[in-house]
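Provided herewith is a single structure, encoded as structure tokens, for subsequent inquiry.
One protein chain omitted, others in place.
Here the chain labels run A, B, C and D in written order, and each chain numbers its own residues starting at 1.
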Amino acid sequence: MARIGVFVCHCGENIAGTVDCPKVVESMMHIPGVVHAVDYKYMCSDPGQRMVRDAIREHKLTGVVVAACSPRMHEPTFRRACAEAGLNPFLCEISNIREHCSWVHEKSEATTQKAIDLVRVMVEKVKRNRELQPISVPVTKTALVLGGGIAGIQAALDIANCGHKVVLVEREPSIGGHMAQLSETFPTLDCSQCIMTPRMVEVAQNENITLYTYSELESLDGFIGNFKAKIRMKARSVDMNLCTGCGSCYQKCPQKKIPSEFNTGLGTRTAIYTPFLQAVPNKPVIDRDNCLYFKKGVCKLCEKVCPTKAIKYDQQDEIVEVDVGAVVVATGYNVLNTGFFPEYGYGKYKDVITGLQFERLASASGPTSGEIRRPSDGKVPETVVFVACSGSRDPAKGLPYCSKVCCMYTAKHAMLYKHKMHEGKAYIFYMDIRAGGKMYEEFVRRAVEEDGVNYVRGRVSRIYEEDGQLVVKGADTLLGGMPLEIKADLVVLATAMVASPGAEELAQKLHVSYDAYKFISEAHPKLRPVETNTAGVFVAGACQAPKDIPETVAQASGAASKVLQLFSKPELMREPVVAVVNRTAPPLFSTCVGCFLCEKACPYQAIGREEIKARDGKVLKVVAKVNAGLCQGCGTCVALCRSKSIDLQGFTNEQIFAEIMAL
Amino acid sequence: MEELKNKVRELLKAGTVQAVIGYRAGSDEKTARVAFVRQPDEADGLILDPRCTDNLAVYLLKPEVKLLGKLAIVARPTTARTILQLASENQLADGQVIVLGVSADGKAVVELASFEALEKFVGQVPAGLTEEEKVLLAKIEGMSREERWAFWQSEFARCIKCYACRAACPMCYCSRCIVESNQPQWIPVSPHDEGNLEWHLVRAMHLAGRCLNCGFCAKACPMGIPLNLLTQRLAEEAKAAFGAVAGGSATGEYALSMFKADDKEGFIR
Amino acid sequence: MAVATSNIPNIYKPYLMRIEKVTVEAPGVRTFRLVFTNPEEAEKFTFQAGQFAEYSSFGDGESTFCIASSPTRKGYVECTFRQAGRVTSGLASKDVGDVIGFRGPYGNTFPLEAWEGKNIVFVAGGIALPPMRCVIWNVLDLRDKYKDVTILYGARTVADLVYKDELAEWDARPDVRLVTTVDPGGETPDWKGQIGFVPAVVEKAAPSAENSIAVVCGPPIMIKFTLPVLSKLGFKPENIFTTLENRMKCGVGKCGRCNVGKTYVCKDGPVFTFAQVKELPPEY
Amino acid sequence: MENDNKATGAFEPKLVAFVCNWCTYVGADLAGTSRLKYASNVRVIRLPCTGRIDFMLILKAFAQGMDGVIVSGCHPGDCHYTVGNYHARRRWILFRSLLDFAGIDVRRVHFAWVSAAEGAKWADLVNKVSGEVRELGPYKEYQGLAGKGIA
Partner (left out) sequence: MAETRLIRKDALTKLFEKTRQSGRRILAPKAKGEQAFFEEVTSFGEVCLDHVQTRSSAKEAVFPKCEALLRYKFGDKGAVSYDEKPFEPPVTVVFGTRPCDARSLAALRAVFNWDTPDKFYLEREARTTIISVSCTKADSDCFCTSVGGGPGDTAGSDILLTPVSDKEYLAEILTEKGQAIVALAPELFATAGGAQKEPHLAKVAVQFDVNELAKTIPVTFNDEKVWQEQSLACLGCGTCAYVCPTCACFDIQDEANRQGGVRLRCWDSCGFSLFTLHTSGHNPRHVQSQRWRQRVMHKFSYYLERQGMLGCVGCGRCSRACPVDMNLVEHLKELALHGRNG
């Protein structure tokens, strides 16, 4: 017993100027189910809305079609008006006879006819509309932050400082990420560790933050507001509760020659170690691959020296499960190593290093205590060649993108070098300088003008060793491609920033998409830069794309604010335009056959599986089930499902079919 | 042949399976039909020769057959591929059936208890069309659009909507086929020309990227409509456009469940 | 080549009926009162209690419902249906004044004349009251021909009870014994009837089998458990009546789907005694 | 949809456009706000995403007597639902090839990416498609199927 009301708006002359509104009204009255139709000058005005409300009550309408401007303008207005009159707002539809009709056609019979058709189509749709209720999803107000670089730290602190719990998971034994490795930071040249360390300590001390280092995400299930994360705490072989971080163990460890990851291989560490002195937590782990006890079964020196008996060789990986409402991915980046470059000797020349290695050389806490000495023989280099864009912007190498920070840190490196070696010569080979950023261009200029860094525009074609010296062959394109050969003591390659190892697997665990370079994709490049395509999973820092610290921090705070927005209400309200899998009478229960081809297609991983069980618990059938929390209502699954077992509320098969039949 | 019979006897005797789906002699010397062997001595009646072309995988999902217990099935490469495709669509679980794989020449028989083994067995040999069908396909492709329309219309006009094609197709396992959903009635029930066209296009689209080209649909069609050409045409398209070939693996991706950012789109304005 | 057309009537052509009244009985359950658009047809039309008809929603198809009004009430027919599929949804979208199709009456009838002078016990569950309503009114309209009339009616919940006004009317009548019940949990705070499943309530109400006829309609599970109770009370299978509902299209014994063995529900039924049902192969 | 130009008697094609809510629908809105003028013979059916556009809709549109169909949504990479349009594109690749193989005139089915900013492209698209389909004339073959085969 459909009782539809049609309200045709003149929009002043905007519609009535070309469309014969009374005729539209008249023709509606011939459609079965239409019990009321009127036209009015301005439907969206207060009196117009009142007409709608009054008619709903007076004619006991079961559906409303407002023929007016685009639904983007006034759909909310009229739906609200309906709700006020006691009609479910989803029983109201807008027929767009302004933008799609009166404004784009001349006044004519055909235009009026089109308006009639458009309204009729909506009438047929609305007859099949169902009452829908907004979906509310409860929210667990704990955030999971993956990655303890500056991005993760910033996001964790922002969220924790608003009073919400945070679980911070870091893969390495300490948080800090790359920023902890840097010497000084452009464009201010303040000491990286000086600004980083206090933040790290803040994390350790914040009671809202639970820190899992040396841990990784095992799996993530659930949906926005209601995730279940499993975290694997890798066996540290050290009891975190007993260890006081006194360091006796690593002082005694006989395995002293292990290249230090933190020092990018330029320094060494022991088998039981903390990555660096300011590590948070400042408690060691045993690197089982290099530990004599684990390798050969003998040693146990550390156990002997540990005053608190904290060494636990038999410790196992542990899985902890946490309920979280939102996830921030901040797993950062990696840099290409020199082995990637055949033309620069495949990494076989010790004195060809990466920018990150240079950071360690320049760092006061680094292996050379901040003195710039070349790795091969410890000599202070007299000529240093910096090669920007090593790998980046090189489609041939598969990395067509710009790493964004190299121009800046290369300038920084050259400057740092010059500050320490005033007579030294610094050359920078570059393609062009990208110094967009506050005080960035000035910074580069300073390198050239104050510190006398030689910028050579051109590519380095080859680096080879000759008589114990590196020869850098290139060309200066500003000088018409004049070939250039520089004998250098040290070559620093600004190697490209790439996705951190395991980024792809992680993205898959999180069900978020990633780009061709395995950087996590944002939901919208402009408007939703900190969201991913999975609701409730946000992204910050260099794992999304190469970026510098200020940008990283800004994005991290952005992500945190999105999380906080989500946590600001007890429940999440969503439009009920979601897919549903049908239910039918037994013995079929649902027409879904459980092919789960829709599951794979859903852009939001909103489709899961549900077992239909008999009373005795026997599984009768496994069918698709849409998670209303995750479903965004695109309808891809609906078009895909062969047996039409899944349908989209608000755009059901019946509705669309009826629309076509009304054409 | 003896090898097959022995395997079947063994499996039944050991109680590894309760029934083996295979071929036996049919009504006349030209036909073979399905056998459901449940006793070791019934294995004697099994045959394996060029008559045995039906895609027996269709029986794996038949409720009445499932009730027989754990099944083994005699499978030529196409049937084996069908099983993998069904697995990739979550209709069969690993270990659920034992496949007695028959090599393309029909000689060797291997027992394949896992999908992994089956994947190795099928390799990359999707079934092609018969020579005759190839000729017809080429002929249709060579026609002008109007001729193609006329050709298919004359074929479709004969369709009586018995849905034997669907019943014979192992990939048409829906609990309720789209033609049976009546709210809305996407496809008319009655076999008139418009409804027939819709049925054929829908069926073909539903099998796009899933069809194994066993040809059972066309064989089943009492009206002799070469409807496997439609699905085969789409299989070719899916392969050309997306590199998708059905039935290669139990975890294979359905061509329409996925995409590549650089899928061709020359036809889109 | 012209050949004279015969005048065999088109048995598939429904009468066009106008909906005169719509009553929403329960969620998804409606009663239509239908009147003939053509008075001549109205004049000629007759039916008997127990018969059914094919109702069309033009554009959607036909559905089978029994005629729920009594043949003693002239000038209209009523049907009560639950919105279930395509046709019933189509019908449900109709309103007073709309035209639907009606083809019938079909099937056999309750042998009301043979029942004269007997006690009659009606046992109905859920939406199965409609087929019985026809007989009930028929009996009540000829009240003096029958002895005691007992109506036992149960539904899942109070909301699911249909014909609420008529239940009140019957309840008020001194010459009718009405027992209503809802399944445990289906009651409302002000529910005054029984709480319990129909078979149990029948057992409690214990109508006498002496010189009695029982009519039982309802979901199969209810029938299954009610029958033993009735036989315990002494009802003989040939004195217990029910109606069968097999899917049917034509209603006139041609489309081939309603048969139970060689018995056609549309022709030989829908009314059967349990003596007959027992003889049918288990195919309904 | 009664759309034949009654005054001149000339053939005016009947078109339906299935468009996504976020790009093409908005693009068409923009054409409106920009007061661009285009042929009045297209009826828009709004869907959330091109991913929702079932190929059945196209067949049903023809069965309903349409002479041409437009299917349009967000450009690749711009999908509101990130990838719905990529799924749609795959579906169309196969469907189009099937239509062609079955002898259906694919010149009557137009796929287009029209973004929210492309009001002009929308107007242009409608005009072009109208023009092309007008050239082709009424889709007699398909429309002729109605009632055929019913005794």
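Definition applied: a residue touches a chain if its C-beta (ideal position, glycine included) is under 8 Å from a C-beta of that chain, and two chains touch if they have at least 3 such contacts.
All figures in this text were calculated on a predicted structure; none of them were measured in a lab.
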Practice task
Kindly name the visible chains that come into contact with the excluded chain.
Solution key: A, B, C, D
Problem - Sole contact to the chain not displayed, among B:Ala113, B:Met143 or B:Ala164 - result: B:Ala164
Problem - Residues in subunit D touching the chain absent from view - result: 64, 147, 149-151
Completion exercise
Missing-chain contacts on subunit A, rising order, are 30-33, 584-588, 661-662
Problem - Residue numbers in subunit C that touch the chain omitted from display - result: 1, 3, 5-6, 8-13, 16, 56, 58-62, 84-85, 88, 98-99, 101, 220, 245-247, 249-250, 252-257, 259-262, 267, 281-284
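One rule holds for everything that comes next: only the chains that are shown with their structure count from here on.
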Exercise for the section: Indicate the whole-number Å distance between the mean C-alpha point of subunit A and the mean C-alpha point of subunit D. Expected result: 36
Exercise for the section: For subunit A and subunit C, let me know how many angstrom lie between their CA-based centres, rounded off. Expected result: 63
Handout entry: subunit D, residues touching no fewer than two other chains
Key = 55, 60, 83, 87, 91
Handout entry: Multi-partner residues of subunit B (each touching 2 or more other chains)
Key = 183, 186, 256, 258
Exercise for the section: Under the touch definition given earlier, write down the residues of subunit B that touch subunit D in their complex. Expected result: 140-141, 143, 145-153, 157, 186, 190-198, 200-202, 204-205, 208-209, 230, 233-234, 237-238, 241-242, 255-256, 258-261, 263-265, 267-269
Exercise for the section: Would you mind writing out the residues of subunit A in touch with subunit C in their complex? Expected result: 1-3, 32-33, 127
Completion exercise
Per the touch rule above, subunit A residues touching subunit D in the complex are 70-72, 96, 98-101, 103-106, 108-111, 113-114, 117-118, 121, 513, 521, 523, 533, 577, 601, 603-604, 632-636, 638-640, 648, 650-651, 653, 656-657, 659-661, 663
